[in-house]
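Take this structure first; my questions come after.
With one protein chain removed, the remaining protein chains of the complex are shown where they sit.
Then we have subunit A:
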């Protein structure tokens, strides 16, 4: 235990490996203290530091140097130090800053959630719901682009992009040769394929899963259904290229969509190949494991009641049991 460092996040102390980021330390605690992340993706090396939604306040730098850090820091890019004290949701400054970040992220993001296929599992939607204000102060024309088809399976809707670079890292690290990247700088930057080189790599479909918004979407699922009307089911198959562990999204007896399994932070547990994602959409192709557990807070679990636990009819209170003994015996006699 000696080589572990102690870090306190929102008053909760946790011992973690030295050298990991504050965000990952918070994720080890779990729950409400985990800062939201739009660009950081634990499976992608080098991601993070772009969206600024994970800003936290470091009120004590370390045991050796207890001075607080002068500004809010991005928790995905700041490493923990021994004795560090971090404030996330307990600091009004952080909450205020995050609200500002959401407003900036939404400046160019179109409010077309009713149309967008990502709605319901969109991280920006969740973030805006939790931290954003109801109205925008931005009164100028929003940046718009035409839809582009990257290959015949993926659609890029650049208008919705928040430039998190996750898809670029995916294309760089998961696939062998990257054929799309970010062109331009600052306000003018945009995700683009290098002309006419459609992604035909086996793992290119994963850019759909890593995209936190609806910029990269599955063309085979386009406007098929809303995610909250489909039923997620865990399944696997013998796949020569990937692990073959996926989530199938059913509507009735049809598989509308296949995605990677996403953990509680919305990150794919294992990347899946394009054959699994786009070409095997028959129940016969898969071995069904069971329904996927979806967080109660998600709209996908709306109107599904399997997690509802009714209160026990017979209460555990001994005093009540004694008082109602006669009635209970009468009721259970038959």
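Note that a contact is a pair of C-beta atoms (placed from the backbone, for glycine too) under 8 Å apart; a residue touches a chain by one contact, two chains touch by 3 or more; residues count from 1.
Operating definition for what follows: contacts and distances are computed from a predicted model.
According to UniProt, the chain absent from the figure is "NADH-quinone oxidoreductase subunit I", selected among "NADH-quinone oxidoreductase subunit I", "Transglutaminase N-terminal domain-containing protein", "Carbohydrate ABC transporter permease" or "CbbX protein". When the full complex is taken into account, the listed residue touching the unshown chain is A:303, out of A:303, A:316 or A:332.
Touch with the chain omitted from the figure is made, among A:95, A:115 or A:287, by A:115.
Within the complete assembly, A:222 is the residue of A:185, A:222 or A:333 that touches the hidden chain.
Counting over the whole complex, subunit A has residues 112-115, 119, 222-226, 228-229, 299, 302-303 touching the chain that is not drawn.
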